[in-house]
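Only one protein chain is missing; all other protein chains are in place.
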Amino acid sequence: MTGGSDAPTLVVENLRTHFFTRAGVVKAVDDVSFTVTKGRILGLVGESGSGKSITGFSIIGLVDPPGRVVEGRILFQGRDLASLAENEARKLRGSRIAMIFQDPMMTLNPVLRIDTQMIEAVQAHEPVDRETARQRARDALGKVGIPSPDERLKAYPHQFSGGMRQRVAIATALLHRPELIICDEPTTALDVTIQGQILYEMQKLCRDSGTALIWITHDLSVIAGLADEVCVMYAGRIVEAGTVDEVLDRPLHPYTLGLIGSVPSRNVRGRPLAQIPGMTPSLLSLPPGCAFRTRCERADAACMEAPAITLPLANRPIRCVHPNLAASS
Amino acid sequence: MPVYFIRRMMQSVLVLFVMSLLVFVGVFAIGNPIDILISPEADQHEIERATRALGLDKPLWEQYGLFVVNALKGDLGRSFVFNIPAIDLILQRMPATMELAITATFMGVLLGIPLGMWAGLRPESFSGKLIMSGSILGFSLPTFWVGLMLIMIFAVFLGWLPSTGRGQTREFLGVHLSILTWDGLRHLAMPAFNLALFKLSLVIRLARAGTREAILQDYVKFARAKGVSSRRIIGVHVFKNIMIPIVTVLGLELGSTIAFAVVTETVFAWPGMGKLIIDSINLLDRPVIVAYLMVIVFMFIFINLVVDLLYSVLDPRVRISESKG
Amino acid sequence: MTAPDTALEPALAAKPQTPFQRFLADFFDSKIATAGLVVLAIILFVAIFAPWISPQNPYDLSKLDIMDGRLEPGTKSMDGKPFLLGTDDQGRDMLSAIFYGLRTSLAVGVTASFCAMILGMTMGLTAAYFGGLVETIIMRIVDIQLSFPSILIALILLAVLGQGVDKIIIALIAVQWAYYARTTRGTALVERRKEYIEAAQCLALGDRRVVFRHLFPNCLPPIIVVNTVLIANAIALEATLSFLGLGLPITEPSLGLLIANGFTYLLSGKYWISFFPGVALLFTIVSINLVGDQLRDVLNPRLQK
Amino acid sequence: AAAEITIGLGADVTSMDPHYHTLSPNNNIATHVFGTLIDQDEMQKLKPGLAESWRIIDDSTWEFKLRRGVKFHDGSDFTADDVVATLARVPAVPNSPAAFTIYTKSIAGVSVVDPHTMIVKTAGPYPLLPTDLSNIFIISQKQAKAATEDFNAGKAMNGTGPFKFASWARGDRINLVRNDGYWGPKPAWDKVTFKLITNDPSRVAALLAGDLNAIEIVPTADMAKLKTNKDINIFRVVSNRIIFFHLDTDRDVSPFVTDKQGKPLDRNPLKDLRVRKALSKALNRPGIVDRVMEGEAIPAGQLLPDGFYGTSPNLKPEAYDVEGARKLLAEAGYPQGFAITIHGPNNRYVNDEKIVQAAAQMFARIGVDAKVETMPSNVFFTRANKLEFSFMLVGWGSGTGEVSSPLRSLLATFDAARGMGTANRGRYSNKQMDALLDQALATVDDAKREKLLQQASEVAINNLGIIPLHYQVNSWATRKGVMYVPRTDENTLALEFKPRS
Partner (left out) sequence: MNPPVPMLELRQVSKRFVKRLDTAAKLGNFFGAGMREEVVHAVDKVSLAINPGEVVGLVGESGCGKSTLGRIVAGIHQANEGERLWHGRVIADMPAAEARATELKIQMIFQDPFASLNPRMRVADIIGEAPVVHGMVKLDEFDDYLDQTMRRVGLDPGFKRRYPHQFSGGQRARIGIARALAVKPEFLVCDEAVAALDVSIQAQVLNLFMKLRADLSLTYLFISHDLGVVEHLSDRVVIMYLGRVVEIAPADDLFRGPNHPYAQALLAEVPRLETRRRRFEPVKGEIPSPLDPPTGCHFHPRCPHATERCKREAPVLREIAPQRWSACHLNDAT
């Protein structure tokens, strides 16, 4: 390994991605900053619509119109991706930065054979012949634990189960040994036993090759078992960040607190869950001030101002004027 | 595969039975062919002789029974008007119609797919909207009217293309094709375009809808995330996906293209079998009508077979062989 | 908790109330579709009120005079009234003929499609809900019907039936019902598998109620779309059949028949006899198709955003 | 360079067999390839063909002198044996829907005197024998046993006509080449192509586009425009086809004649001569000719245009007279008129459908409410033959070029066995007319016969057994530089097209 082990692979600073729809501007990602370090896993949690996926797409440069990155820097090993020309960005995509999507049934083109889809990924970045490319694809399949990869290469996606497809997608992402992989809920659609297999592969990968990982999910429990750091998103913003242990054991933001309380677990068996009242607001008509204000029991007049990021504890950035400093677990 | 065949055959036999019965009863109900064919000066004796000669003196059910028996032996009867086996008559005319229909289909595909994909990729652009408006026009314009307009413009005013007829043909594998000669091609251009217009609109819409749907799919996004160039994404990922509905629909449409050739053939005096069927209905030439329907049905079976084969080539999810246990 | 939560009130209140309002809002989103609808409305108005707004009754032979035949647009007749769009060979005022022709074309198209819709929908729903042998028989008939080009079926039927408005309507119904049956069955099968049908069954609501109150209304949108397309098709098909000489009686011409009639005069420069009806037909079909297109987009749940 | 001509035909040719189906387009082609004993000139006057001369020996015996030195296309000589073989083949063609036997049925026997002389015996006095024989195409005795297929394939297309058969693409075109050994005038064209373009505007367009040198059956709609076109020549002549109304003068209650409310009448007004007269007067024939037919017709006052054999100089077209018509109706007891449905075909005669409508307009002016019902000819003729109609538009072309043909078929009292009134769909019956006609048909002397025919015509027409409307005009259009001699019999003969010198 070269450089310091804590050399940041990716630094996102003040990222804003907005959708300019007819109904108004949707601030899907609004002032998001975080850092991902080599060999470590950053968990990005939040409820549906909180902007997790769009954050991922913004990094890899796949935000579709009417969406657009309006502000912020995405420094990938020092280069700002936000200001890259499309052709330059394309060269990075798939080779240095890879992404895996949620639904394994949809990420592979149903009418193309696996080898076609993997070989094109190889050839998109390296001028190698088909045979070499196929060799690479086969090795990658083997690496993610697909038995008899030679035969499987000739198959079509529908001949695979969901878990296998997701592994094909992972293998495809691995073809060029990327430095950063963005995983957008890759296990949500899978059964627990299969999810376990995928988590195992990804963990191994991170450990062995030092790839940095952004793991997007709405499932705190998965984050708990997998990630090193975690960012909690709410309505397009990161409301709390820190290491997994710190955030889960000492949540500072009321939202994080509520989220943790909502997860049924051994501790609260049979008792009512600590629920957050109300529902996630529409990003089109966010209330002024703190977006969580209307659901928060601590809310008061001070929350009418949009809270800035503060650091009430060391290395614990949070976006709240009433952090839950007293709480500990 | 064999099961598929059997299914189709069963269906077709039923179609044939119903249609032939309909034609027999129909022609019987419309009128007496003798009344039209016979010379007006003929006397009773001559009328009776002609009726006997065409087998129309027997009761209807007997005529039909005789037809079925003969049809099973492969004899579909002789044309009342032309006095040659009806099937020969149709087979003689078929190449002209097939040539027209297939050329039209190709025109529709070759022009329609790029236009439709373009419109699908830029749904909001002016060109995209123009293409779509054009396709609605293509849907809406009556074929016969367009045909005459084409003749007016390209043959009469501009004089670029011959107005009507089939032009010079060349024999290829026993059939006469005009597509093999320059003169023939020039004759083919207008009627084929006329017939293609509807297909063209259809293909444009299918291609556009397919493209719009495909580019929203995760697999396209994933391909982009792999760093694949957009040329390849559109040319391979999107293209292969939109081909599935296009091939299916066009295949099924080829039948109606052949049928709708009736109109084009009438306008352009194209000596195909569509014109033949109209004339045969006018002259109550029953054997030809029945034989025509038979030929159409068999053509349908064949076309459907080809479509299904193509379909399974294009869409691996529905390989026919897969239904096998 | 169990207290009604009102936090979402403002966000949702902005949305229009009924599905119908929502539908209207979506529909008028597209300018070209709105234009299509306006044109269609005008056409419908003209068609419905033709007897009152036409300068002449072109179907009444005693009102025509062949001495007025083939006059150019704008010329005056023998008794002084102007023919805005000229006359045809029978001395029919083209404007009136187009108004009445529209009326006939639309009446034929709408009636035929409507009857076909009723027939096809009943068949399709029956097939989808009962399944089994009933379904097999109905769908086989539909398959057979659909595997045969519509124009051929119409040609043969019309040859058998003869001419007349009623005959052509019958022929068009025979040609079209299968499309409705297939569409209805297709949607009904999809809808039937949805959980709200199971919920209704679970509430022991009874078959009839489930079919007509729950299943049927949800099968309507695609049928409405098919209906617009098929009305346009019916009008075009009628025009084509009239062109081929099978179809309507010459004394009560539809647009198609007017075009066919004027077709013979195209080369001789008397363009107006077929050109104006052609334009009217074009506008009719295009506007119906535009409306249908937009309906398809608006009613298609997959494109709904 | 070889002289070539391409001619657009308006009706499909169904067979090459000259004895299979007596259908104008077929006969037209046969006329090019085969010869007939007797030819018809452009006005349908008989003139020597393969027979140089003929004479009557007695009432039922005719002698024909055949032309010498005539050769078939295959080089063999034409002799009386070929005629015998032809006459033998005519009734022997299988499956014919309309056989040529109608032209040979009067022949009782044929004997060959020498290779160029023959005697024909008829069953009784039969003056029309030469006319009938002008419709029989002579084939070589070598082809006596040839099947229809052999002709269609061209194998048996061996005639004595001015052109040799080259090829036939069914429904598309027929190619002929010049017969250099033709006995008659030398054709101007080395190659003749007939293109079959049955669609009217397409045919005209093809001519305008220069793809064709000539077309037949110029659509009336395009006539005016074509006449002003400097590149186009038009050739017209009155035809032997009359367009007329047949009307039910037989039944006491006729199905489609009612009072104005649609209730049946107790008697059939059409049986009343005054009513028929009124209807005839109500028709503005010049108006129809001018407006509907674009001038391509001639108002008719009898069964064939003036000058044809057997026409009466006394018969003139009925004058348009609304007042007179109304008076006659009132006299007949219908001052308010009545209602009637006019039936007609819509694809058989030039502008048939439009004529019916125009007539309905005109009847309305005298208080007769006329509904119009037109239908494809296949339906029309079947129903008409079943006597389903009361008042119908029909046409009649006299292939023989003389008045006996329409008199016998249209106006003679219906008698299936004798072949009289076969097309008498109004079942008109007049003893006086029948007697005159019978007499004429048995009179071999041409002058005497003509007199009788004129009398018969006068009786039938004055009695309005049919209501004549107009004679059609046959027309041809050519590109500049090609001339044609127009023919009353509607034939389009390549021989008669000449380059302008």
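Every chain is named by a letter (A, B, C and D) in the order it is written, and numbering of its residues begins at 1.
Keep in mind that, in the parts below, contacts are C-beta pairs under 8 Å (C-beta built on N, C-alpha and C of every residue); 3 or more make two chains touch, one makes a residue touch a chain.
Every value quoted in this text rests on a predicted model; they were computed, and no experiment measured them.
Undergrad: Of the residues listed, A:P110, A:G142 or A:G261, which one is in contact with the missing chain?
TA: A:G261
Undergrad: In the complete complex, the non-displayed chain touches which residues of chain A?
TA: Against the left-out chain, chain A lists 47-48, 161, 163-164, 191-197, 199-200, 203, 218-222, 224-228, 244-245, 248, 258-270, 272-277, 279-280.
Undergrad: Which positions on chain C touch the chain that was left off?
TA: 1-6, 8, 12, 15, 17-19, 22, 136, 194-196, 198-206, 209, 213-214, 217-218
Rule of thumb we're sticking to: only the chains that are shown with their structure count from here on.
Undergrad: Distance from the CA centroid of chain B to that of chain C, rounded to the nearest Å?
TA: So the centre of chain B lies 25 Å away from the centre of chain C.
Undergrad: Between chain B and chain D, what is the separation of their C-alpha centroids in Å?
TA: So the centre of chain B lies 38 Å away from the centre of chain D.
Undergrad: Roughly how far is chain C from chain D, going centre to centre by Cα mean, in whole Å?
TA: Spacing between the chain centres: roughly 46 Å.
Undergrad: Can you tell me which residues of chain B touch two or more of the remaining chains?
TA: 30, 148, 152, 156, 266, 281
Undergrad: Give the residues of chain C that touch two or more other chains, as numbers and ranges in rising order.
TA: 159, 162, 263, 266-267
Undergrad: Report the residues of chain D in contact with chain C in the complex, numbered from low to high.
TA: 200-201, 204-205, 208, 219, 221-226, 287-288, 291-292, 346-347, 353-354, 357-358, 360-361, 364-365, 369-376, 378-379
Undergrad: Within the complex, which stretch of chain B touches chain D?
TA: 30-46, 49-50, 53-54, 78, 80-84, 89, 92-93, 96, 148, 151-152, 155-156, 159, 162-166, 169, 176, 266-269, 271, 275-276, 279, 281-284
Undergrad: What part of chain D is in contact with chain B in the complex they form?
TA: Residues in contact with chain B: 12, 14-15, 17, 20-22, 94-99, 101-102, 148-149, 152, 169-173, 195-199, 201-203, 205-206, 208-211, 347, 376-379, 381-383, 385, 396, 399, 405, 408-409, 416-419, 422-423.
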